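Every protein chain except one is present and positioned as in the full complex.
Showing chain A:
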Amino acid sequence: MTLVERLRGVFVQALDLGQDVEVEKLEYRGVDAWDSVGHMTLVAAVEDEFDVQLDTDQVIDMSSFKVAADMLKNLGVPEG
């Protein structure tokens, strides 16, 4: 699976997203589930899936699916 596919799975599961949600275009607070509580769940799930530890600024900056994907690439997660 590619990074984006794995990340999509993390988002869907952590935020319990329905099939109609365009996950890759999602932004913070774009769905009810991605609120402050959801964000914590999501961060923990991303860390688990990709075996990374996000620091403060990364958690703050993770304001969209795209930002999360770019961040993971920058952390060295292979895109393939």
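Note that in this section contacts are C-beta pairs under 8 Å (C-beta built on N, C-alpha and C of every residue); 3 or more make two chains touch, one makes a residue touch a chain; residues count from 1.
In this section, contacts and distances are computed from a predicted model.
J.: One chain of this complex is not shown here; going by its UniProt record, which of these names is it: "Acyl-protein synthetase, LuxE", "Spermidine/putrescine transport system permease protein", "DNA-directed DNA polymerase" or "ABC transporter ATP-binding protein"?
T.: Options "Acyl-protein synthetase, LuxE", "Spermidine/putrescine transport system permease protein", "DNA-directed DNA polymerase" or "ABC transporter ATP-binding protein" considered; the missing chain's recorded name is "Acyl-protein synthetase, LuxE".
J.: Take the complete complex as the reference. Which residues in chain A touch the chain that isn't displayed?
T.: Residues of chain A in touch with the missing chain: 28-29, 36-37, 39-40, 43-44, 47, 53-63.
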